[in-house]
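All protein chains but one are shown at their positions in the complex.
After this line comes chain A, so read on.
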């Protein structure tokens, strides 16, 4: 199979893009008339644009707030859509965009660090810093996916990994700077409010330069779209051109995000929609994207403005845009045929260093030693402390011991549940980058809990657990309904899950900007913490995990078949879909259970099965057990680190696990080069 993925886009109507653009343009004229109306009535429209009457506040407000906001909306929308079109063409990937490939999250992370840490005298470096953040994130995504020939699906999944990591990194930075939550978090949610023309004048030249550069390069882009071989035979210096175009796309994205915060999905949805509507030549696509993107954001922002001030609060444009845009992913999925890429070579290329039995025993020994170590030792600010050694083994020692046991076991059970879940998803989906988080079930569970807590004021942990489980079940049903048509291709389930995750992420953001008092507690829970767990919950989740693990092991034979060479059976129409669905269901239940225990993030479900297979656990049964052993070990280590490295401050366990996981993939990618 060729390592490059192709997009098969049907031509619907040749004129559809023009109609789409026309409708949007008309809507925007409507928006302008609505905004200008009070001044048109008085015949002041010209005056209010050029030189407003300084004594009339309505005119001042319009000239310095509404008008620049309209301009900003158009520029940001146009810039992001163009950046998206460029990235999609260069990577030949209909799901690529500044947000899905981690560029947005990278810029946001860099800027958050900058705002919180950099002294005022460093202000001139802000832009370079943001640009570097975006580039590094994109580089990381590219590196992770590179050895799979950057196939569509792998690039997107790698983007998801980097995105989730960077977003949780940003959230943790905010957690440690709670007082700045209001300003930084709001900016992170994408706010287009303006006070004057400064921001517009900041981004106008940058977006313009970026646009001209990308458009100038768009002729060679058409060659690129033909594939590497064709392009290089035609003499274009493919790599340089690609990097140049990607660089300008990131530059535009970084400028927009610096000025207006995270505005997602324009960059993904607009060019993808235009493609589906029938635009194939990159030059046309770019020019249409500029205008369609600009008009679309202008219109969405107008809608958002109508809800501003509701309940004394702001509705952030960026998060709202994601709500509008995410359904497009589902639409795109239905229109564009996506090839999941070739199967990983890991299975055959790695040498078995030690026997599986030896490895299992080693892992078990590490586990036992590790549990003893993490229960008896800690860093208490003065240095290394052993329980019952430095202090008297008194009554409180036992309590400390049980407290630690509760959290350590919670982390370990969560590791086991996610490891089983991930193994099932990776085997059934035949994709080593699939992770339980991207089924969307974790996000739905988290969202249900957040809404119950922040909007309905449910504070009791037991009630919240019930609500969360309910949310997880609903999302499962939605996911299954979405995937009905695609039962022959499990990777569609992953992509639909990805869309679901994105939609839910946007809602979480909106709720969080409005939830006030509990935001910090929710942020730490969202990043994955054992802080709030208790032994009863640990026992219940342990029971569920145990039963489902046994079920999975009992079904290891069909699982083996499902993960090996089913291409033929699929092409012959011999669906093994019922079994695949059942396994995905089990995986989703496990992911939801783990989320209930420690929150939605960890990556153990991604890393543990991957590591287990690389380490030599090839057959389904062994793979399950191996990844459980690894998952439990990783979470145990993460939990100890989370509690102790910044004592008495505590980090979310999920974040440490995610850091371990992403580093693993980056090291793996770097070594393979």
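As a convention for this text, a residue touches a chain if its C-beta (ideal position, glycine included) is under 8 Å from a C-beta of that chain, and two chains touch if they have at least 3 such contacts; residues count from 1.
In this section, contacts and distances are computed from a predicted model.
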Completion exercise
Answer for the undisplayed chain, UniProt naming, from "Cell division ATP-binding protein FtsE", "Formate dehydrogenase major subunit", "Monosaccharide-transporting ATPase" or "Hydrogenase expression protein", is "Hydrogenase expression protein"
Exercise for the section: Specify the residue from the set A:245, A:287 or A:464 that touches the hidden chain. Expected result: A:464
Completion exercise
In the whole complex, of A:524, A:580 or A:662, the residue touching the missing chain would be A:524
Exercise for the section: Would you indicate which residue among A:61, A:365 or A:386 is in contact with the undisplayed chain? Expected result: A:61
Handout entry: Those residues of chain A which, in the complete complex, touch the missing chain
Key = 54, 57, 60-61, 64-65, 115, 120, 123, 175-176, 178-179, 182-183, 186-187, 191, 193-196, 198, 308-314, 378, 380-381, 396, 399-400, 403-404, 453, 457, 459-461, 464, 514-518, 520-521, 523-525, 529, 531-532, 534, 643, 647-650
